[in-house]
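One protein chain is absent from this view; the other protein chains keep their places.
Let's turn to chain A:
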Amino acid sequence: MLVLVTYDVQTYTNGGKKRLRKVAKKCEEYGVRVQNSVFECIVDSTQLRQLEIALEEIIDPSVDSLRYYRLGNNHEAKVKHVGAKPAIKVDKPLIF
C-alpha cells in the first residue's frame, strides 16, 4: 500500500536539528522524498509498523509530530502532482 509520511520536527535546538536529520534518513530508507518533509512509501503493513517504531524512537513527542496517511493499494487516482520535481513512482517501469 501507499503510505504518505509527513513530519514536523522542531529545530530551535541542536538536538532538534539532529532529530530532523535522523527522521529524514529513516524515511529515505522506506520511501521516496516528494517534498521537504513528505515521503511516499510503498510498504506492507509489517514494514510500516517497523518504520513507525523506528521514527517514534527518534522524535521528541512533546514538540515533534508525525502523520501517516494510508492511501491503500489503489492509490493512482488519489495522488496528483502539479509543478516542479515530479517524484519517481517505484511501482511503474523504472528505466534509466
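By definition in this document, a residue touches a chain if its C-beta (ideal position, glycine included) is under 8 Å from a C-beta of that chain, and two chains touch if they have at least 3 such contacts; residues count from 1.
Criterion: contacts and distances are computed from a predicted model.
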item	value
Name per UniProt, for the chain absent here [options: "MoxR family ATPase", "Cysteine desulfuration protein SufE", "Bifunctional enzyme NodQ" or "CRISPR-associated endonuclease Cas1"]	"CRISPR-associated endonuclease Cas1"
Touching residues on chain A - with respect to the absent chain	25, 28-33, 41-43, 47, 88, 90-96
